[in-house]
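Excluded from the complex is one protein chain; the other protein chains are retained at their positions.
As written, the chains take the letters A and B, and residue 1 is the first residue of each chain.
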Amino acid sequence: MKASAKTSGGNFFEDFRLGQTITHATPRTLGEGERALYAALYGSRFAPQSSEPFARSLGYRGAPLDDLLVFHTVFGKTVPDISLNAVANLGYAEGRFLKPVLAGATLRAESEIIGLKENSNRQTGVVYVRTRGFDQEGECVLSYVRWVMVRKRDAEASIAEELVPELGPAVAADALCAPAGTDFRKADFSAAGSAHLWNDYEVGEKIDHVDGITVEDAEHMLATRLYQNTARVHFNQHAESGGRFGKRLVYGGHVISLTRALSFNGLANAWVIAGINGGRHANPVFAGDTIFAWSEVLDRSALPGRDDCAALRLRLVATKNLPCQAYPDRDPSGRYPENIVLDFDYWAILPRR
Amino acid sequence: MKASAKTSGGNFFEDFRLGQTITHATPRTLGEGERALYAALYGSRFAPQSSEPFARSLGYRGAPLDDLLVFHTVFGKTVPDISLNAVANLGYAEGRFLKPVLAGATLRAESEIIGLKENSNRQTGVVYVRTRGFDQEGECVLSYVRWVMVRKRDAEASIAEELVPELGPAVAADALCAPAGTDFRKADFSAAGSAHLWNDYEVGEKIDHVDGITVEDAEHMLATRLYQNTARVHFNQHAESGGRFGKRLVYGGHVISLTRALSFNGLANAWVIAGINGGRHANPVFAGDTIFAWSEVLDRSALPGRDDCAALRLRLVATKNLPCQAYPDRDPSGRYPENIVLDFDYWAILPRR
Partner (left out) sequence: MKASAKTSGGNFFEDFRLGQTITHATPRTLGEGERALYAALYGSRFAPQSSEPFARSLGYRGAPLDDLLVFHTVFGKTVPDISLNAVANLGYAEGRFLKPVLAGATLRAESEIIGLKENSNRQTGVVYVRTRGFDQEGECVLSYVRWVMVRKRDAEASIAEELVPELGPAVAADALCAPAGTDFRKADFSAAGSAHLWNDYEVGEKIDHVDGITVEDAEHMLATRLYQNTARVHFNQHAESGGRFGKRLVYGGHVISLTRALSFNGLANAWVIAGINGGRHANPVFAGDTIFAWSEVLDRSALPGRDDCAALRLRLVATKNLPCQAYPDRDPSGRYPENIVLDFDYWAILPRR
């Protein structure tokens, strides 16, 4: 029996067209409650997001919502249109956070299909989308590209036009947006929890974030619903019991947020995520797994027009059930061992001397 | 040993009197936090509840709280007085939502005993109550009848006066209250997630809501405490281990809310629950069960004084561990198979052309 005509089963690979723009439902107001829930789900302690007066002391108009809460909310809106029939989320690029989002903002999302490439087996294809999140004033707060492998409804269906877009390997530092109107030198660093500023980090430096945190099904489902992300693999144990893993898969973004919160220990002043250069969910995470993380400083850059803050390009590697004091990494052939679950490449903004 | 005189053990069947009015403790302020938690517990995506600007574009003074959050809050207040010694919650009728409730409202509840009928075994009796929820301005926001089987403290106790009230089979469409001051035609339906308006639904139409969602103990307990519902069967594994099912029972209202959120896929513009005609918790739900749902259009009606919106009478059937593409239903003798957990009959208001 076929689903009712009023029920959306999501798009399949052959439903997308190059250049197509999709307006995603549903706009979402993020308020004080979402801020608190995000705090409880991850235990994040970065000072501007934790304290209204601390944020105002830097020049923010209020405590900014966590950048990843913005990311997950925008991402969640795209799922019913882009990835309901996805096999795998393959990568991210060109992510830029353009404006702080405060409690009370309402976010909506649009995506443009910028690439399509059918796989040789004709069962699936890779869809490249540039997604933009806008606030209630119509300003773009986030832009990023992701690519995802999507099933075809009909293997025989032909694809009108294919293109693999060229994507930059990393966001250029001069394309990063430090929050307008702020002066990070005004901070009380004892309140922030660390005296280590941008100047104190060196390229090549590695940091073990020490702590581990175990994931529960109730937690990742609460989080993923908070983001209105409807991807089925996270919620439906009845279906997953007969699936590839036999259990519900934790939303990859939940792992990024857990790991980001763990990174406070060693990167307490990395207050702003300004860019996403790339990201790979190297292995699946399930309830019961304990997540650990380490970071590596990949690059350092001044920011145009700012002498109070600067950017670090960081690689955030997360593992499951494996502490990170030995900085576990890919093997010589480039393969990820089964304990590495995330390899995330981003730009953070820190105060500088 | 007997409970202290200051501890409430709840009312037993012989404690109720026909015509008695009970003022329930404790008034409850529902704010931005409750709105966000409700979103995270169910993942609801109906646009007016999700987006403040969307709600205002229709003429609401702000994003209304989910109607079922209002229902559960009012219901929760009645539990310590009405159903702490209940054996079973038997039914609902004559439910009317009279006014949108916005974040910041404070709800209190009163119940009137409108029926009493002792069972022939003299161990229990059925209590019929009409419950009203009021906001901080003293206006009634919700009125409904429920009946519940309650234990007697003393089988020998006599009952002063008995009466089985006459209850309408369904709320008349002209008794439904569309939100005052709104114009549903002003909506941006691409933001709302569906172009299907009231006009597009036919009586007899069935909709499989496709997705399934698994329930966890932590989730239903968080929800049920959010509603200050103190019914013991939801919380006390120590006692339930030796009880009828060996485990904690999920609050029936949690299942209604999960199912309502699933119904977005197919009924995305059913923004308002205006009436509850009936409802039956056909089988118990436990942690680990995966809930699916389908809907049937029972009736359609214009609304007096409104040409921007109209009402659908909908039957929402929920199952556990059974997808609904075949619309599982009662057997020919009228019995519910063990996989059907909810049969809920309500009026929704949708925009019309």
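Keep this in mind: a contact is a pair of C-beta atoms (placed from the backbone, for glycine too) under 8 Å apart; a residue touches a chain by one contact, two chains touch by 3 or more.
Being a predicted model, the structure only gives us computed values, none of them experimental.
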Residue of A:123, A:199 or A:325 in touch with the missing chain, whole complex considered: A:325
Listed residues B:185, B:232 or B:306, member touching the removed chain: B:232
Per the touch definition above, residue among A:265, A:283 or A:301 touching the missing chain: A:265
Contact set of subunit B toward the excluded chain (per top definition): 1, 3-4, 6-9, 23, 25-29, 31-34, 36-37, 80, 104, 106, 108, 136, 216-219, 221-226, 228, 230, 232, 235-239, 248
Sites on subunit A contacted by the missing partner chain, in the whole complex: 31-37, 39-43, 45-47, 50-54, 63, 190-194, 196, 200-201, 205-214, 216-219, 222, 265-268, 288, 290, 292, 321, 323, 325-326
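We adopt the following convention: only the chains that are shown with their structure count from here on.
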Cα-centroid distance, subunit A relative to subunit B, in whole angstrom: 36
